[in-house]
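Missing here: one protein chain of the complex. Every other protein chain is in place.
Every chain is named by a letter (A and B) in the order it is written, and numbering of its residues begins at 1.
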Amino acid sequence: MDPLPFSSARTQKKRRWEAFCKARYSDREERCGMSDFLYKKNKKFYLSLLFPALLLYCAALAGPLLIGSLPYSFLNWNLIKGKKEFIGLGNYIKLFQDERFIHAVGFTIMLAVVSIILSNIVAFAVAFMLDRNVRGKGVIRSFFFIPNIISGVMVAFVWIFIFTNAIPNVGERLNLDYLVNISWFGNADMSMAAVVIVTTWQSTGFLMMLYVAGLQTIPRDVIEAAMLDGCVGLKKIFRIQLPLLMPTVTINLFVSIAGAFKSFDIPLSLTGGGPANSTQTIALNIYSDAFGAYKTGYASAKSMVLFLMVAVIAFIQLRITRKREVQM
Amino acid sequence: MKKKVISVLLAGLMVLGLAGCQGGTSEQESKTEGSSGDGGKTAVKLVVWSSGAAENFQKGADAFNSRQDKIDFQIEMQTGDYNQYLRAKVASDDLPDMFFLNPYSQVQQFAENDRILDLSDQEFSSKIYDSVKDAYSYEGKAYAYPMCLEMLGIYYNVDLFEEAGITEVPKTFAEMEEVCRKLQEKNITPFAATYKDGWTLNHLFSCLQGNVVGDSWVQEMNEGTGSFANDRSEEVFRFLDLMKDNSGSNYMDADSTAGFNAFASGEAAMIASGEFSLLNAESVNPDLNVGLFGVPNTDDEADAKLDVDVGICIVVNKKSEHLEETLEVLNYIADNTDAEGWMHYSSDAMGAAPPAMEFEMQLDKQYYKDYTAYMESGNSKPWIYLQLPSGIADTVGPAVQGYFAGSTDMAETLEVMDVGCQELLE
Partner (left out) sequence: MKSQSNQGKVWMKSLLCFLAGFVFILPVLLIVMNAFKPNGEILTSFISLPKGLYLDNFAQAMETMNFWVVFKNTVFVTICTVLLAGSVSFLGAYGISHLRGKISDGFYILFVLGQIIPFHTVMIPISVMATKLHLNNTHLGLILFNSGFFTAFGIMTYVGFLKTVPRELEEAAAIDGAGPFRIMMQIVFPLVKSATVTLGILFFLWTWNDLLLPNILISDGNLRTITVNLYMFKSATNAQWNLLIAGLVVSMIPIIVIYIAGQKYITSGLTAGAVK
């Protein structure tokens, strides 16, 4: 594959076009660059590209949410009992007083903050380490990615074993009494720590994969030029690579946030939300309302609130990081 | 490059087209299957939830299919959350011919909403044990077939009891304390812990609570006027305290699998659970000598009954397209004269749940003999939590967990349960 070579003939052509454009449109305020011309010419085409995506997306996601879940949230609807009555904002008022829900929100936010920071840092470090000058990169990268492939049930199964069996064993051998006697699932704090550890372990690989792909897009000559200019080590990372990597950071942060707030598989299989619902995340709380107590309306209302909450956070995040993205 | 991309896209479209066709044909297939099955047979589908017994159900179905040519009895296992599946099917009005339901409230709700068939005139009605009639009836009529009974109680390792010098099973709380003391003397862990899984605690609490409440309690709870707390609650919580003191260290870290294992491999002498706790024993220690006794948390011997109740109800969809064939399959399932039929495959093994009527089993284990003795002397009581509002298990389990973890005391735990129950009634 060879990229288009920029010949002098092309540059001349470009200059001629720009001159023509300026002459023709100089009475208007618009800029007259090549990209503007292309934009005007192809706007319909670009819009049409969006059509298939919109269709699929609305049918699969937006539609069910707005036509299904949103109306449900205004009902007091018990599916098995069959009772369905309109109660307006009743569900919404109730959930702000729901202790378990509020606790779930607090726990989820804590889980989100810690696991987002940890997993992004580890993922970036690993992606960076495995970028150049390492033998067997592909295999090592897959080591980090594989935990992401395994579903929550198996991950939980093996980690429960590690927490309750392997760690005490290691503690015994190293004579660390603390490790031997620790009860990982006996109280809320340790259980929360367990959930954070396992969540971070599983999500790091996924983020690492995106960082790896992102690092590939930084042109080598930009880096080489920077290094020639004396910019190496940490300075290189923070001044050159990170800003150019901003689009990837945007994606990763956003996905981490969305994923952390949707966190369900691991709390369910690892602790069941326990002990005594202390590690129940928002998604788990909604699930137990919807499928344990059959309160469809109430669960839908909570889902809407969750959605709005994350939407606000994500919106803020997107604003911040998109501004820092650099268009090549 | 362009050609490559276009050809990939075209290939994709072609594949999609095929998908559409395949989707179409399989839809057609399933439609024709619905009406004429494969090779002209009528298909009757039973949807079951995921359990260790799924293979056995399939064997039962295969036996039926091999005996006749008219009906194709299919078992479909829902491997995800069964309640989710039910919800989706109810919402899209697409329930299968026959499906599993939990006894009491689920059966009653489906009957109330006129979705299932009245089965009172079926042959099995007269054969079911009287004690479990309420579990599958609504307004006096039988709306489900109770496929199997499950028994909650204390399973104990006969050999370990002998080792500790225990000659009689405990029937009162004082005797229970004595048993634990004797086991501890011999350095045997009395109870196998399973407390990381809230549902095991819900079962335990149901056994204990059943002994301290009056006859009208269930009705009061369903009307919203009752409470989990009463003046005999002390008898429930002292048993929980006994278990806390006698379950080894770090008992909150053990989940049901760990607990079942510990019991099966002889690391603990007792486990407060159901017969399903013995399923793993097949692989770990098939020679396990296990007995069974009712939970003794009161001072009265007569209270130490076994908790026996219906585990699975099979219901018939009122709107099924093949009611006659479906009922024929149901009668096959309910046939207790058939030594090589459904009951043989699904109930005759260690850890399997026995049928709700008399059936000659080949299983030769102490616990099954104990169970039969309890049933014949009428010494059983129902699983009380099943008669409370649907979803109560998710409230009681975590509440008791909080007590075990030490984060709530008796009064607080009971209050959490009451509040949870109230919410379910709204």
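Just so it is clear, a residue touches a chain if its C-beta (ideal position, glycine included) is under 8 Å from a C-beta of that chain, and two chains touch if they have at least 3 such contacts.
Predicted model only: the values in this text are computed from it and were never measured.
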Here the chain that is not shown touches A, B
Using the definition of touch stated at the top, determine which of A:Met154, A:Leu174, A:Val232 or A:Ile320 touches the missing chain.
A:Met154
Among A:Met209, A:Ile266 or A:Ala293, which residue is in contact with the omitted chain in the full complex?
A:Met209
Contact residue for the chain not shown (choose from B:Lys41, B:Arg87 or B:Lys318):
B:Arg87
Which residue among B:Ser283, B:Thr337, B:Gln362 or B:Ser377 touches the omitted chain?
B:Ser283
Touching residues of chain B against the unshown chain: what are they?
1-2, 5-6, 8-9, 11-12, 15-16, 19-20, 22-24, 26-27, 29-30, 47, 49-52, 54-55, 74, 76-80, 84-85, 87-88, 91-94, 96, 199, 256-257, 260-261, 264-265, 274, 276, 279-280, 283-285
Chain A, residues in touch with the chain not shown (by the definition above)
1, 3-4, 6, 10, 13-14, 17, 34-35, 38-39, 41-43, 45-50, 52-54, 56-65, 67-69, 126, 129-130, 133-151, 153-155, 157-159, 161-162, 165-166, 169, 201, 206, 209-210, 212-214, 216-221, 244, 247-248, 250-251, 254-255, 258, 261-262, 264, 283, 286-287, 290-291, 296, 299-300, 303, 306-307, 310-311, 314-315, 318, 325-328
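Rule of thumb we're sticking to: only the chains that are shown with their structure count from here on.
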Once you find the CA centre of chain A and the CA centre of chain B, what distance in Å lies between them?
39
Along chain B, where are the residues that touch chain A in the complex?
1, 81, 83-84, 86-87, 90-91, 106, 109-110, 112-113, 196-198, 249-255, 258, 390-391, 393-394, 398-399, 401-402, 404-408, 423-424, 426
Chain B partner contacts - residues on chain A that touch it in the complex:
1, 76, 79-82, 160, 163-164, 181, 183-188, 271-278, 288, 290-294, 296
